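Everything below concerns the one structure shown next.
Note that one protein chain is taken out, while the other chains of the complex remain in position.
Labels run A, B and C following the written order; every chain starts at residue 1.
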């Protein structure tokens, strides 16, 4: 099983994360951690006209959580929030190519998506409370 | 088994308790209850020259606890405290003729002895702290 | 569709202890179910199976045993959501028992919300677990405790309740849904509505109701519900506190420690998500899993049928016991207004003496104040005898109780 998980691409994103770092004057910054293992992710975003113009992450944790965060930033950069809003658990697992994780490790893979959703909750809080609420609910299921 | 417990003499002391009531100006008054069943006993004593000159009890509870209290007052009235001090569990159970009670009902039979010991603790507190301490320890085992 | 009555014969086979003989050969007649119920084999086996096959600490490890144990533990939480119709698993906190559940509310919600001069309304029929935590809290905060009275007929005085609610000072109502002494089923639906009209939250002590009748927290709309696994076929050591999510989100934690935190730094801590924020330390994993099997067992029977069986046997027992000479029965006369709990006294036989005599006949009843001394004072008795029923009790067992009562009258010469 581990042979399927720790493939070259995961190790590459783990050791050479894309979009890692801070952004000067971000529109949204958000932090969360996985209480089960202590993995941490911060996401910073610049949003212009409903589009993610820039996204960077900071974090520490396992190869799965960090590679997944790195791949997520690549996936959503320059995307419209409306298209990013509805990203599901399965979208992420397919994107990183890990569809047979156990329940504990799935949490690692989904941490960055959870943080991204919480970031959008913050962004939408005043702009679109209904979306914020839905995203908040979504984030609970991750 | 109940035939051995609820003999004529127990029922008689239960229904016609001896030395039941209050004393005007007692030297010691003490109250305790059995947390297991809520049985309550108050003992009031007049003590003169180390002798129990008068003793009365008040209480409510089962036939065993009330008959036992009644019989105990008869047993110790006009006795020297020194001789009463060392009364044991077995002395009481023999006195009331109940030597095969289960652990829960034994507590009922011994409640009045416990209260009597606590009364002596109070009486001895300043007069003879060593005895008070020993009686306190004793009372814990009842 | 007509539902059939319980197949009690068949149910009894699931409870190994019911074959037990006591007192040197007497068949056990267990009528102490309000104190704790017996456990079906499926519950005993669930615990056994956990320890034999997948015992592990939960939530924090990635090895297979931990994943299996975590899944089984969380599965019980889901079952409880279904059983009481909660909104989500976030609202279900595992405690040791009803007592801890109520104390959690008193410590966490209570200390944050009750101020000097405030009032908490409870009733004269409450169990000590729904009295003492509020005494401690009101003493600490210089707040006041008010007791809704109970009538001689065993019903609460709803007009008194309404009067108390008129005070703006009332910040909480805490009510047992079923008295563990009188059996009275309290009209909590109506009382919760009355409290909500004044904006007052309500805690329901469901220790006696949840095991014996359908309880739906969304229909009730109560803010808090507390109950114990061991009174509903489950193991000792597990209780449940349900709290409406919007309240729970604002509550400070109760027990600090492992599992209830997200990040601990030297001088500050971020607490965990719901419901884990309220479950500090290694939980009672095995027994929570065992409780899951108990819920399955009850769901399988159906709580409506549990209730019907108890009305049936209680009606029968009320008739028989009230026919015994010298008997006083406490609580509502009508079996449909009460749970399967009958408290009584006979002549001047003290309940402990009566229970000892019953025990000679293999009959387990409870005697004493039933952790309801405020009610005992109100009834002006120091104790009562109590027979209480569950799904495995039969009318023959009631008959055995009745014969033993005759024997008690002979011994006490009344």
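Definition applied: a residue touches a chain if its C-beta (ideal position, glycine included) is under 8 Å from a C-beta of that chain, and two chains touch if they have at least 3 such contacts.
These numbers come from a predicted model, not from an experiment.
K.L.:
If I consider the whole complex, including the chain that's not displayed, which of C:70, C:179, C:209 or C:228 touches that chain?
P.N.:
In the complete complex, the chain left out is touched by residue C:228.
K.L.:
Pick out which of C:11, C:47 or C:274 touches the chain that's been left out of the picture.
P.N.:
C:47
K.L.:
What does the interface between chain B and the hidden chain look like in terms of residue numbers?
P.N.:
Within chain B, the residues that touch the unshown chain are 33, 35-38, 40, 102-105, 140.
K.L.:
Under the stated touch rule, tell me which residues of chain C contact the chain that is not displayed.
P.N.:
Against the missing chain, chain C presents residues 16-17, 20, 22-23, 28, 30, 32, 35-36, 38-39, 43-44, 47-48, 51-57, 60-66, 96-100, 102-103, 106-107, 127-129, 131-136, 145, 147, 228, 230, 235-239, 253-261, 263-269, 280-287, 352, 355-356, 358-359, 363-368, 371, 373-374, 377.
K.L.:
Go through chain A and note every residue touching the omitted chain.
P.N.:
1-3, 5-6, 11, 15, 36-40, 60-64, 105, 108
Note that only the chains that are shown with their structure count from here on.
K.L.:
Counting C-beta pairs in contact, pick out the pair of chains that comes out on top.
P.N.:
Ranked by C-beta contact count, first place goes to B-C.
K.L.:
Please report how many Å separate the Cα centroid of chain A from that of chain C, as a whole number.
P.N.:
Centre-to-centre distance between chain A and chain C: 44 Å.
K.L.:
Averaging only over C-alpha atoms, locate the centres of chain A and chain B and give their separation in whole Å.
P.N.:
Comparing mean C-alpha positions, chain B is 74 Å from chain A.
K.L.:
Using mean C-alpha positions as chain centres, tell me how far chain B is from chain C in Å, no decimals.
P.N.:
Averaging C-alpha atoms per chain gives centres 37 Å apart.
K.L.:
On chain B, where are the residues touching two or more other chains?
P.N.:
Counting only residues that touch two or more other chains, chain B contributes none.
K.L.:
Among the residues of chain C, which are close enough to touch at least two other chains?
P.N.:
Not one residue of chain C touches more than one other chain, so the list is empty.
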